[in-house]
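Yeah, one chain of the complex is gone here, protein chain that is, but the others are all in their spots.
Up next, chain A:
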Amino acid sequence: MIPLSGDLGDTKGVIKEKIGSFSTTRGTSTLKRGFAHMLKNGVVMDVTTVEQAQIAEDAGAVAVMVLDKLPSDVRKAGGVARTASIRIIQEIMDSVTIPVMAKCRIGHVYEAMVLQETNVDMIDESEVLTPADENHHIWKWDFTSPFVNGARNLGEALRRIEEGAAMIRTKGEPGTGNVAEAVIHIKNVNTELRRIKSIYDAGDEQDLISVARELKVSYSVVEETASLGRLPVVNFAAGGISTPADAAYLMTLGCDGVFVGSGIFKADDAKERAQAIVLATTFWEDPDKVKEAQKMIDERQSMLGLDTKNLELRMQERGSTA
């Protein structure tokens, strides 16, 4: 069974209808979170074209994420980054059998509605695009399609879940080819989870209430998360993953899977790298297999990457206080 903490039940996104003689319900937390559970131990790859989506599917990607530009190009281009062209999303949906996700701007309710109408399988309310509303994320319970959101720490993750996110990913620092920030974020979440679990195990309700206040999230979500000792939804790593070893390392930190952005299609050996990262994510417990995967790539063909200390734009800070 999957945990349903924070579930609001019959919200606007839940649709009941009759199909033949059967009563059906769509958009429930079980279906949204369940979808994310089917992605576990998989690699979701950022793509911008049909060709890239097909390479991703053939390499064993569990889903593709359609963008107008890869995150590193978003950085270079500057300006306002918005959701991808619907025509390209549609073409990709018609050419691959794996799930297709797309990004909308933080807080941009109507971009998300358009993606839902387009019928993408999951919507990523993403800091890679320019936020439309820094103070309010989308109230995701109003949607039938599931959402994934980025988080740098437990508070952000739980606030997004409270808004209806069916899946969480670390923010990392997208488009840098540098995994360091993703590592920090997953470790932050893990440390905080251990802390609230120990408070829960000690039966200290008063302390758990102060945690809820500190994280700016309701007590029931904190309590259920603390009892589980993990996030109540599937949690992937994202941001700066470039090599098989990067992916395997994040899996050892307890992530349920990985998103790879610029790391694959900004490298000169995209096809081999895509396969290698899938292998390393699947067989992360076996160092010999990860070595074999790492052997499939050429470090001279990795994207150059950026030092995350001196960035003009820190995407991870977008929407983080809300």
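Keep this in mind: a residue touches a chain if its C-beta (ideal position, glycine included) is under 8 Å from a C-beta of that chain, and two chains touch if they have at least 3 such contacts; residues count from 1.
By definition in this document, contacts and distances are computed from a predicted model.
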{"item": "Per UniProt record, name of the chain withheld from view [\"Pyridoxal 5'-phosphate synthase subunit PdxT\", \"Biotin transport system substrate-specific component\", \"Cytochrome D oxidase subunit II\" or \"Putative permease\"]", "value": "\"Pyridoxal 5'-phosphate synthase subunit PdxT\""}
{"item": "Listed residues A:Thr48, A:Thr170, A:Thr282 or A:Ser320, member touching the removed chain", "value": "A:Thr282"}
{"item": "Chain A residues that touch the omitted chain in the full complex", "value": "1-2, 19-28, 30-31, 34-35, 37-42, 57, 60-63, 93-99, 116, 119-122, 144-146, 278-279, 282-283, 289"}
